[in-house]
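Excluded from the complex is one protein chain; the other protein chains are retained at their positions.
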Amino acid sequence: MTHWSEVEQSSAYVKVLDHGFVGLVDVMGDDSSIVQAARTSYGKGTKSVSEDRGLIRYLMRNFHTSVFEMIEFKFHIKLPIFVMRQHVRHRTANLNEYSGRYSVMTDEFYIPEQHRLQSQSVLNKQGSGAQLGGAELEAVHDLIKHMSTESYKSYLALINDPQSEDYWPMDGRQGLSRELSRIILPQNNYTECYWKIDLKNLLHYIRLRADSHAQWEIQEFARALAQFVKAQCPIAFEAFEDYMEHSMTISRLEKNLLQDVIKSSNQAGISFEECYYIMKQSADNLAVTYGMSKRELTEFETQWQLTAS
Amino acid sequence: MTHWSEVEQSSAYVKVLDHGFVGLVDVMGDDSSIVQAARTSYGKGTKSVSEDRGLIRYLMRNFHTSVFEMIEFKFHIKLPIFVMRQHVRHRTANLNEYSGRYSVMTDEFYIPEQHRLQSQSVLNKQGSGAQLGGAELEAVHDLIKHMSTESYKSYLALINDPQSEDYWPMDGRQGLSRELSRIILPQNNYTECYWKIDLKNLLHYIRLRADSHAQWEIQEFARALAQFVKAQCPIAFEAFEDYMEHSMTISRLEKNLLQDVIKSSNQAGISFEECYYIMKQSADNLAVTYGMSKRELTEFETQWQLTAS
Amino acid sequence: MTHWSEVEQSSAYVKVLDHGFVGLVDVMGDDSSIVQAARTSYGKGTKSVSEDRGLIRYLMRNFHTSVFEMIEFKFHIKLPIFVMRQHVRHRTANLNEYSGRYSVMTDEFYIPEQHRLQSQSVLNKQGSGAQLGGAELEAVHDLIKHMSTESYKSYLALINDPQSEDYWPMDGRQGLSRELSRIILPQNNYTECYWKIDLKNLLHYIRLRADSHAQWEIQEFARALAQFVKAQCPIAFEAFEDYMEHSMTISRLEKNLLQDVIKSSNQAGISFEECYYIMKQSADNLAVTYGMSKRELTEFETQWQLTAS
Partner (left out) sequence: MTHWSEVEQSSAYVKVLDHGFVGLVDVMGDDSSIVQAARTSYGKGTKSVSEDRGLIRYLMRNFHTSVFEMIEFKFHIKLPIFVMRQHVRHRTANLNEYSGRYSVMTDEFYIPEQHRLQSQSVLNKQGSGAQLGGAELEAVHDLIKHMSTESYKSYLALINDPQSEDYWPMDGRQGLSRELSRIILPQNNYTECYWKIDLKNLLHYIRLRADSHAQWEIQEFARALAQFVKAQCPIAFEAFEDYMEHSMTISRLEKNLLQDVIKSSNQAGISFEECYYIMKQSADNLAVTYGMSKRELTEFETQWQLTAS
């Protein structure tokens, strides 16, 4: 498996987590490829669209996504297995992974830093919350490290590696096959892969995986990938940030409510906020009136600064 | 090829356009399948999510799309070739189409009704505008009909069909192969297919193809498909309408502007609209200030009823 | 739409059929990319595989196909619509096609050359047979050409193109929208696209579409694509020819029969052929004995030169 020291000199590689990395191995196309493909679709009809930046932003804004498939990236990525398990769910990519059936697995394991040793979130069933404190922090850190070390020792013993510390005191031992020995390795063990994906699907990946609801470790990989995209296709990436990553989707229900508040504000000549609270008091249950769940109404209020005393 | 008269008795078939149809041949799963899949992903952790409807709406709202892949529909569709050419771009579906290499093509052609004989849109480079008038309407209709008839006559002549009106006055004629003869048939000729797709991708299809920017003819097919979805998965379909089909996406730029108008309205105690026009007048160019194109600002004003005199 | 004269100077373009072409616009990777990806999968375990050519051939022979996904081609293709309809069925590719909703369609139509004006095959329900003769050949050729010309004239009339020969003698005419006018154009009208695909899927395309059972016109495109692959990845392409394109698949049934003939030949010390005929005569029905259809036995005999007098 590739060690960070073998690639750190290359400007195409960035380190991620304690032993992982993302390297841009090859790329096909840039912002101009999007324009080229779009002009083919539109043919002579678009001669009036004079500026490439405007065209790219228009395409992103209107979800004409197929033109963004015309750019292809190939990355070399080293990542913990539990991150790989999320990574591989993006089915539109091409992937070649290091094989633990053919080769010996690395002794590198992801050990979270202190700031990442967080308790279960109380709000989010799938997330992490506050950082652990004092003694627990230390104990948790030590236990993760200890289990990683112990697992690797056992792995070396199973394959009967000559460098195993637990050299077995048995004559004629053969070692268990690699494909079986690896099954005791924990999911913070590192693996690596070549990963090839087009820009449209890569942006979709970044949107999902750099999001705060994703596990923090894969966010780190998504952010590293994003830097390469930004450098290669700066216009498309800015359009992505404006129209996709940092856009918001308003449901039919929220749209109805927002429009009603604005309309009432205009008609009554009072502020947006004041108007909202009048509507809320006069309704039996504003959420129900607009078909929302209680949570949706709370999120609506947070979004539009309606959390007044 | 299947004629409408062969399927019209079946409640699983609805007619679309003049000779086309959509029939639901088979289906696997319903709303409960979404819940089943979701509860597997969430395991014991979600016992507190007590209500199926709430869960389905939550999943749709938060783009947990993979659970919607667990329902599968199979349709029998008859459609003009130019619609088929758009239909087939949805690559996640399975498709078996009638083959004009094996079999003789039908003599059915799509002839648009009067309301659909529209001029080129002046606003939308890819769309249709006002209905044609009087003499032109009639001439256009007749020409489409005439070319369809003439093409089919020529097709029968090419394959040397015994029922061809243009029976060729030549001895020993053999007829051109079907795979070549069909190339002169126009794209309003009908074809048919079996088409299988999961709910997630079918909803994506409906969102794109029932949209007013799609060609009207494929909209008709999308609306027919939607009726079958609505009957099979009423809760998921309503959630789709609320959170996807009739939702709106607000770009980072628009969000910034909207929030600023609301905040100013609240601070100054004046109406949303009044506040907006003060901001617009005091800025050199409000669109530029917020990074928008002129068109985006116009759309913003239309959306939020800021089109005052 | 791009005319051949605009690209014919470029060595990256080859002409196909009368007005079509295939151009290699961009490519990512070559034979060495396959080796690079394979060595990652195999890690340290494959240091003994010393030679790249041997490794590539080994991978092809053993269907380790994912490494062939690491090379990506982007083509610019101009092709008749009936070929496009077959082309687009390859769902793993990325595609941007010229849009007849935005832009005026070209006046170029595929008119088959004389050698391609063939009658329906008597053996193959989906294929073409012998070339048509004399008067029929000429009549067929003229009819295809005539219908193409007439269709385009009608198209120009429908969109009310100022250069239409059939300038309409009506005041205030507007022209039918492009998206509707195009529906009368026959399927030998040309379209064009950008098409991006990885090597694995491109080889699969070539295998299916350069095959003699495919329609001859798409074979021509497949052969043009193959030339670019051969130039870019000569080792992988040769391996493809040896192990896939020109390989043969022998069913369990045929394998059993072939092995039995060889074994009997060895035991009896007589020739393969002689042995086969003894077996055939002594069996009631050799096809049934081996679970084959009559057609399969005939193909077996053809394959192994058992068609003796």
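Order of writing sets the labels: A, B and C. Residues in every chain begin at 1.
Here, a contact is a pair of C-beta atoms (placed from the backbone, for glycine too) under 8 Å apart; a residue touches a chain by one contact, two chains touch by 3 or more.
Remember, it's a predicted structure, so these values are computed and weren't measured experimentally.
Hidden chain, full complex: it touches shown chains A, B, C.
Of the candidate positions A:T2, A:T65 or A:S154, contact with the hidden chain is made by A:S154. Contacts to the hidden chain, counted on subunit C, fall at residues 42, 45-46, 54, 57, 61, 125-126, 241-243, 246-253, 255, 259, 261-263, 265-266, 268-274, 291, 293, 296, 304-305. Although one chain is hidden here, its contacts on subunit B can still be listed: residues 1, 25-29, 33, 36-38, 40-46, 66-67, 69-70, 72, 74, 76, 94-99, 102-104, 192-194, 196, 198. Subunit A residues in contact with the hidden partner, per the touch definition given at the top, are 80-82, 84-85, 88-89, 91-92, 95, 99, 101-102, 110, 112, 116-121, 125-130, 132-133, 135-136, 139-140, 143-144, 146-148, 150-151, 154, 157-159, 168, 170, 172-180, 182-188, 215.
The criterion applied here is as follows: only the chains that are shown with their structure count from here on.
Annotation, subunit B versus subunit C: rotation angle of 180 degrees from the Cα superposition, expressed as a multiple of 5. When every chain is represented by the mean of its C-alpha atoms, the one lying closest to the mean of all protein C-alpha atoms is B.
Looking at which two chains touch through the most C-beta pairs, you get B-C. When every chain is reduced to the mean of its CA atoms, the largest separation from subunit A belongs to C. Subunit A and subunit C touch with mostly matching residues; of the residue numbers seen at this interface, over half occur in both copies. Note on chain placement: the centre of subunit A and the centre of subunit C lie 39 Å apart, centres being C-alpha means. Among the residues of subunit A, those touching two or more other chains are numbered 42, 45-46.
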